[in-house]
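All protein chains of the complex are present and in place, except for one that has been dropped.
What follows is subunit A.
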Amino acid sequence: MSGLISILADGIAYGMLLFLFSIGLSITLGLMRFINLAHGAFAMCGGYAAVVLLNGFGVPFLLTLPIAAVLTGAIGVVLEQLVIRRVYPMPELQQVLFSIGLAFAAGAVANILFGPQQQPMLLPDWLTTRVDLGVVEITGYRIFLILFGLVAAGALVALFNATLFGARVRAAVDNRRAAEGIGIHVTRLFAITFGLGAAFAGLGGALAVGFLGLDPTFPFKYLVLLLMVVAIGGPGSIAGSFVAAVALGAIDALFKYYVPEVGSFVIYGILVLMMVFFPKGLASRRAA
């Protein structure tokens, strides 16, 4: 029994990591409908920022997270202004090719700057020691991920569903001309939103390094998992991504525990079934 709870807690924490990692994609791909396969590249950027700050400058771990997010967000805004906004009106295939190219280029740059090897990311002791919560023992990092994920999910759902900013973004995506007609500065709005997506990618990357490692192939390694989260959750729905990510983490952990022979494939089976029966994902009713 305690084994089951422990597995479930670890699985949920892993799901939360997937969620934090995929928020940025949910914003750029889901809300803005830009097929952003370069999401992993922004995440990698945040990861390297965190590693350099932590190992090179001795910046405390918690402080590296906002810096990584802001830095990646800034790079996102600059790229959006320079090139990406020209890609929005293009057909989906061109968006795919463009963003894949961007991700390859980012990987090559990382290879030149940091070399092909794994980057060490040693978390502080309070995050790696196990904490006894009575029913379950879990490491500080996993607790941290769960809490962080809950806060981020709440804040973002509120931002996009309950604020004027969120209403403007949704309006601009659904009908750009009408939005401009009523005085929304869509170009600027998209730059800010894309920057926000990139910042969350950077944050997710920085959080993921301690768990998933970091090298120049990072932009593509986890792309499939992230696309799964966004696809199952329903593009454009932060809440949907949240439910999908946590469910995937927990289900994956349970099946690996009870039927290790096939457990690893179960989530992919779920993806196929979801795509057949709910092609628009969990939050399908919200999709336009």
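One rule holds in what follows: a contact is a pair of C-beta atoms (placed from the backbone, for glycine too) under 8 Å apart; a residue touches a chain by one contact, two chains touch by 3 or more; residues count from 1.
Keep in mind that, in the parts below, contacts and distances are computed from a predicted model.
Chemist: When you check the chain that is not on display against UniProt, which of "Chemotaxis protein CheA", "L-serine deaminase", "ABC transporter substrate-binding protein" or "Gluconate 2-dehydrogenase (Acceptor)" does it turn out to be?
Modeler: According to UniProt, the chain not displayed is called "ABC transporter substrate-binding protein".
Chemist: From the listed residues A:22, A:72 or A:139, report the one that touches the chain absent from this view.
Modeler: A:139
Chemist: Among A:111, A:161 or A:187, which one touches the chain that has been omitted from the display?
Modeler: Of all options in A:111, A:161 or A:187, contact with the hidden chain holds for A:111.
Chemist: Taking the entire complex into account, which one of A:14, A:144 or A:194 touches the absent chain?
Modeler: A:14
Chemist: Quick one: which of A:60, A:120 or A:279 touches the chain that's been left out?
Modeler: Considering the complete complex, A:120 is the one touching the chain left out.
Chemist: Decide which residue listed in A:88, A:148, A:257 or A:278 touches the omitted chain of the complex.
Modeler: With A:88, A:148, A:257 or A:278 as choices, the missing chain is touched by A:257.
Chemist: Tell me where the left-out chain touches subunit A, residue by residue.
Modeler: 3, 6-7, 10-11, 14, 111, 115-122, 128, 130, 139, 211-215, 217, 221, 249, 252-254, 256-257, 260-261, 263-264
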